[in-house]
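Note that one protein chain of the assembly has been removed; the remaining protein chains are unaltered in position.
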Amino acid sequence: MKHGIKIVTIGGGSSYTPELIEGFILRSDELKIREICLVDIEQGKEKLEIVGAMAKRMIKKANLDWVVTLSTDRRDVLADADYVTTQFRVGGLEARAKDERIPLSHGMIGQETNGAGGIFKAFRTIPVILDIIHDMEELCPNAWLINFTNPAGMVTEAAINVGGWNKTIGLCNIPILFEKNCQAVMETKGQGEDLFVKFAGLNHFHWHRAFTNEGKDVTDVIIEELYNSNNFNDREEVANIRRLPFHYEQVKNLGVLPCSYHRYYYITQDMLDGQIDDFASKQTRAEVVMETEKRLFELYKDPDLDYKPEELSKRGGRYYSDAACELINSIENDKRTIMVVSTQNNGALSDLSDKSIVEVSSIITAHGAEPLAWGEFSAGPRASLQLMKGMEELVIEAATTGDYGAALQAFTLNPLIPSGTVSKKVLDELFLAHEDYLPLFNEAIAKLK
Amino acid sequence: MKHGIKIVTIGGGSSYTPELIEGFILRSDELKIREICLVDIEQGKEKLEIVGAMAKRMIKKANLDWVVTLSTDRRDVLADADYVTTQFRVGGLEARAKDERIPLSHGMIGQETNGAGGIFKAFRTIPVILDIIHDMEELCPNAWLINFTNPAGMVTEAAINVGGWNKTIGLCNIPILFEKNCQAVMETKGQGEDLFVKFAGLNHFHWHRAFTNEGKDVTDVIIEELYNSNNFNDREEVANIRRLPFHYEQVKNLGVLPCSYHRYYYITQDMLDGQIDDFASKQTRAEVVMETEKRLFELYKDPDLDYKPEELSKRGGRYYSDAACELINSIENDKRTIMVVSTQNNGALSDLSDKSIVEVSSIITAHGAEPLAWGEFSAGPRASLQLMKGMEELVIEAATTGDYGAALQAFTLNPLIPSGTVSKKVLDELFLAHEDYLPLFNEAIAKLK
Amino acid sequence: MKHGIKIVTIGGGSSYTPELIEGFILRSDELKIREICLVDIEQGKEKLEIVGAMAKRMIKKANLDWVVTLSTDRRDVLADADYVTTQFRVGGLEARAKDERIPLSHGMIGQETNGAGGIFKAFRTIPVILDIIHDMEELCPNAWLINFTNPAGMVTEAAINVGGWNKTIGLCNIPILFEKNCQAVMETKGQGEDLFVKFAGLNHFHWHRAFTNEGKDVTDVIIEELYNSNNFNDREEVANIRRLPFHYEQVKNLGVLPCSYHRYYYITQDMLDGQIDDFASKQTRAEVVMETEKRLFELYKDPDLDYKPEELSKRGGRYYSDAACELINSIENDKRTIMVVSTQNNGALSDLSDKSIVEVSSIITAHGAEPLAWGEFSAGPRASLQLMKGMEELVIEAATTGDYGAALQAFTLNPLIPSGTVSKKVLDELFLAHEDYLPLFNEAIAKLK
Partner (left out) sequence: MKHGIKIVTIGGGSSYTPELIEGFILRSDELKIREICLVDIEQGKEKLEIVGAMAKRMIKKANLDWVVTLSTDRRDVLADADYVTTQFRVGGLEARAKDERIPLSHGMIGQETNGAGGIFKAFRTIPVILDIIHDMEELCPNAWLINFTNPAGMVTEAAINVGGWNKTIGLCNIPILFEKNCQAVMETKGQGEDLFVKFAGLNHFHWHRAFTNEGKDVTDVIIEELYNSNNFNDREEVANIRRLPFHYEQVKNLGVLPCSYHRYYYITQDMLDGQIDDFASKQTRAEVVMETEKRLFELYKDPDLDYKPEELSKRGGRYYSDAACELINSIENDKRTIMVVSTQNNGALSDLSDKSIVEVSSIITAHGAEPLAWGEFSAGPRASLQLMKGMEELVIEAATTGDYGAALQAFTLNPLIPSGTVSKKVLDELFLAHEDYLPLFNEAIAKLK
């Protein structure tokens, strides 16, 4: 019998960590833990210590004997890890601010996981995840890699298809939010109990259908309620996305429910207008989050705080860490829970190749995620799904080879980046801005100077 | 709240029915029933009454208020049915005896669901299932059709892809047997607890993999134990299949575990040798079952018998009715149980088209079966899977059009039927023998006279 | 032996017709014609008579005995036709002007076959092509339909997949231009002789590779010469597309050569800037062509003009009619020429379904086009190809059902139309502007008023 698991959290100095710790504490009856290692980079040491101290207080309060280890070198703690979770942000919020502000300064969507910004976040992150895998091969060859570093879909695809780490599962909080959303809509109709919400697509680019526990497909009902009535203006969604209305007729033609990030694609221009205002008033998401973070760390410093403070939920990643804890719990205890994760397609989505990483409703078992077959989409979602997967492949190609042409191709295809001279301009500006975090591209960047 | 469900069982006069009744009784806490209608044809009236009386005794003993209705006209009882289960046998055991003896008389496998016999069982059964669907459209348009009439895969494919009845699920007892088999093997290794056994393929033609609750793939371990050792000679399998050993090296190359029926394909000649002996001694399966049936009905006549007699388990369909009850229970209560059923592929098996009916591990929900994605097979199983699906399509084409050429094509492709003059001879002999049950082929049969 | 073929040209009053006639005359040795019927609508009668008279003069000059018939009712002339060619424009150049100016007035690409304008051209044209097919079924059930009405890909897909007219082939002049273009580039390298240029994609959205007659793949060489040097600024292309440079690095990553229309997608913003200027100076393509047309018809009126005037080549459709004549010649004489046509995919492009209509290098035989297998594209072209095909399917769905949601979905997906409120605005404005030609949408349009 195993004497509890060891979890290594890379990016452990994040302000999210208390939620993660809370999630583990809530599951302590089922999930036996022996050690939690929080790892961060040297520059994040101060934050790591603040968060680490708080984590220890929370665990102590819960009367648990878990060891909390802090480290600024993952190689010191990876040995014998059972689960490695990743929540790091290469370049920090400063890099995110550039991902947002540079595209916006040229009149295009600036966002950390979509468009030009998302592509550059992938460029910075993918080489790091591959380095982590390299260390894991050596130090903890049987560990699971639970990735919730964004852009989670591309990072997971790189980990599995480039890094060859099959025991990787990517995770996002958006599906849970939308499941709750559907539930709430159907509750007003008296049919919300134990709704089955089935998702398929890519990370931040998936669709869902909902079925009642009497077997009725209520997708259309929810579409009507959400997009053809005035009742649901205040339905909860993710904090970090402007809640502009979708076009009802377009969603109806989809035949499936879109996720919040689809706003960037389905109502691009309206989303852009809002972002331009934020840009002008220095209120882009990174800028807002910097403020929130500052406040959170002030709170965390309080040596008496031994529970997750309310303010954390405003941070945007609500349910994220909770999902991660439940995922680890399901794997560890072979619970066969249905969760929505990024995993290898294996035929589940007929419109993509078997090897592609998709975000899809899956049974979570001790041997990994078993995706539920979804079949084909109708022409609308299929077309954009296939476009985005191609774009993702180009991003991964560029991120792992340093090929400038692949990067430009990804920019050319991305629906949030107007193609042409302006596209190359933004690309080059971002390359120069993020130079320090893009060693593979140094040859290409040198030519731009 | 629903006032209990109505179940119509076509072929209700079968000797299996007591097991079905027992299955419902065992689930009476969860599964609320108001009426069970047992339907059989006029010629089966006597058996129907014997079995019906026994069913009533069993239900009474269990202190349940379920109404049991007997009928020789399904149209009298289909109205408002919630579930229609099918377990009928067109032409009875006499037809089965012909399916077995005629091919054997020409030196080829005679079996009720495989080879020439299985093809003719499909020819007789498919038009009847389509007629049943026709009645259901009119009388119970929302009912589920739970098919366990063999050949279950082809009958289910015809029901869904020809009859258009999407709410059809096909069921077989073999996967349960093999799950138990894997469990038993692994128990000897101390790892049998809550094994995850994942199936994919076609009815009576599927393969499986097994994983422990610690996430270890133990498929290879089980292959070694079963086919490369002497320990498991007495592993339980289905009663109606000769337990000859597979070639270890061939199974090892498969990389997945075969089902019992694969013996007909993987060791055809050896199976045939055994059947030839049975044929000579008038002990083919139909002949044996006729005897068993006779004994069972003698037992059922006993007005004091109010429980399923032991003898029934020898009948071959062990766990069959049990599986059917659990399936209905899972649908009715949206239990999301993992079961192995015949349902539409939808991408789960990448080697077949999305529309094909496959037998595959699925989550059973109130809205139907959600198959788990399996992905691609290696060359060995893939090749025979694709062959068999094409053959099945030809059988369904012939069964629904009366096309002699399609029937001969199916015979030509079927691995259990040597092609050539002999194949046409057996085909023609079977057409003449089953003429009464093949109205669609009457033009083709006329030419043979 | 056949006594010459009968060709019916719908839209025969077009200014292109003299080129078509010239093409037939040039092939008169091989291609035996008995009658050419020029058909146009009542409003086009004057032009039809001018062009018809000229056609007769050209044929007379060539000493041919072909009958030229003029008609304003296709039903009068379709009987016994061997080939029906379509070159009509529903709504005339006035409609084209709206397709261009309305999108441009909202700051998006205005073009007759791409973007919002192309979608509306499809909406107007597809119902008419289906009506023509309806008449052909009755009057000339064995005729070939040679479509060069734009958007040729979608119109051909509707003709085959909706209208069921399998003997439809779509045609475009762009591939010929690009073949000549490659030839010219390679001639400067001394390797232009009999280049093999292989195309695949969709109409106005295809790519090509080039091979020398020594078997060398020179695609990369041509990419370098065209997009990474200053030598080829004056390479001939189509008259109606602004010749802005592609980004070299992006084309290099493609690995295949783009067609001229790809400029709208690969350098959208730059193309738009140019169009905005044209828009401001009332020099959009429709406006320019109206002028050219006026001049052409003045020329055609000259009772002494009996040859194709030079001015016609400026019209944009250069080689178009020539290609049509060669296509008819190849079919009629089973010439097995390699041509690039719109035909059913049948596996040629692995990235699209077998049923899709694609534009692809094919052998032209008496039984139709046999496409050459192309296989898979790399991620870049694949992604946009799959996007565009989905968008095309939505356009056809909308055009044949009048579904507003499908139209809005097509707008949302189209890379040339920024999605959001602005997209719906342009859609609605175009619906109102083209109302007279969109009877299927009248319900949807009524709601907009």
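Chains here go by letter, A, B and C, matching the order in which they are written, and residues are numbered from 1 within each.
FYI, a contact is a pair of C-beta atoms (placed from the backbone, for glycine too) under 8 Å apart; a residue touches a chain by one contact, two chains touch by 3 or more.
Model, not experiment: these values are computed from the prediction.
Asker: Need the list of shown chains touched by the one chain that isn't shown.
Answerer: When the entire complex is considered, the left-out chain reaches B, C.
Asker: Looking at the whole complex, which of C:196, C:248 or C:307 touches the chain that is not displayed?
Answerer: Considering all chains, including the one not shown, the answer is C:196.
Asker: Which of B:249, B:298, B:311 or B:436 sits in contact with the chain that's absent?
Answerer: B:249
Asker: Identify the residue among B:92, B:215 or B:418 that touches the chain left out of the display.
Answerer: Residue touching the absent chain, from the options given: B:418.
Asker: From the list B:120, B:265, B:320 or B:374, which touches the chain that is not on show?
Answerer: Looking across B:120, B:265, B:320 or B:374, the contact with the absent chain belongs to B:265.
Asker: Footprint of the hidden chain on chain C, which residues?
Answerer: Answer for chain C: residues 194, 196, 198, 211-217, 331, 333-334, 336, 338, 345-350, 354, 363, 365-368, 370-376 touch the chain left out.
Asker: In the full complex, which residues of chain B touch the absent chain?
Answerer: 247, 249-250, 252-254, 265-272, 379-380, 382-384, 386-391, 393-394, 397, 403-406, 408-409, 412-413, 415, 418-424
Criterion: only the chains that are shown with their structure count from here on.
Asker: Taking each chain's centre as its mean C-alpha position, how far apart are chain B and chain C in Å?
Answerer: Comparing mean C-alpha positions, chain C is 55 Å from chain B.
Asker: Any chance you could list the residues of chain C touching two or more other chains?
Answerer: none
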